[in-house]
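Only one protein chain is missing from this complex, and each of the others stays in its spot.
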């Protein structure tokens, strides 16, 4: 009964990509650790680039600088 | 001074329902564990059904199939 | 299928208290929001008082000062 | 390579304020704990006042009462 | 630069299993969403069965009942 939280920047991930990630992570935990897929929960959070920082800068700032 | 995070699918919970849940959880932690309500924080996250997976499928997919 | 995370300071909560909190929160979400108890997950994290801060101080510091 | 999650109520924080918080927290972890800024991730979540509870009430309720 | 948090019950997962899960999730996010593996962070939390509830009961209780 794992709980998985995936946080990514909001960059137009499609419903299909999210379905594939959810299916993939669920199968991975079943195959490697024997976890029951029926009770595996996966929640994806899509975060605005103004609200995501790495290296002391927001992703918005980094993209403006071509990083 | 507990911190409680409640994550649910976005399904039109009303402000009143959220107030009741926040009050209820705060009282529960006071009554069972003696936690101080004044510093108990409860945060509710409402998550799009495309972003919530269980059993390897999104809730959007499951509802289409009548699950 | 809610996911609830309850974070408290590590203060000797008993297994019975944790059972009661888990049952209570699960019933609350069923009664107020109609959430299915069978797929409601509640995870309790017990955190060392050196690692929990409020008001700019750790709980360890506050207790030494009788706060 | 710390991961920091800052949750605040949604109250019109500007992009500049968020940049400053991200930079400040990243430098703090470098200066105090020697953490590498290049791999320090900071994510800010802005939460609706209907969804944030303290003292058993939502922030929306408390503000109406002038608390 | 995704951040992934995987929470499972503490059941003797080996270092090798954890390595495989971390590698697998990182590759999945690269292959499906084009996320950069170099900055993908995955954190696994192993939680005591007394502290994990599902269906209103702790996993400890459920296992005693053979569920």
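For reference, chains read A, B, C, D and E in written order, and residue numbers begin at 1 within each chain.
Simple rule for what comes next: a residue touches a chain if its C-beta (ideal position, glycine included) is under 8 Å from a C-beta of that chain, and two chains touch if they have at least 3 such contacts.
The structure displayed is predicted, hence computed values, not measured ones.
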- In the intact complex, which of the depicted chains does the undisplayed chain touch? B, C, D, E
- For chain D, residues in touch with the removed chain: 1-9, 13, 17, 20-21, 24-25, 28-29, 32-33, 35, 39, 52, 54, 59
- Where chain C meets the chain that is not shown, the residues are 7, 47, 50-58, 60-61
- Note on the structure: Touch rule applied to chain B and the missing chain gives residues 1, 3, 39, 41, 43
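The definition used in the following text is that only the chains that are shown with their structure count from here on.
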- Message: Touching both chain B and chain C, which chains are there?
- Response: A
- Quick one: how many steps at least from chain A to chain D, stepping chain to touching chain? 1
- In terms of C-beta pairs in contact, which of A-C and C-E ranks higher? C-E
- Note on the structure: Check: chain pair from A-B, A-D or A-E whose contacts match over half of those in B-C is A-E
- Inter-centroid spacing, chain E versus chain B (mean Cα positions, whole Å): 21
- Message: Touching at least two other chains at once: which residues of chain A meet that condition?
- Response: 1, 3, 7, 25, 39, 41, 43, 52, 54
- Task: By the touch definition up top, name every chain pair that qualifies.
- Result: A-B, A-C, A-D, A-E, B-C, B-D, C-E, D-E
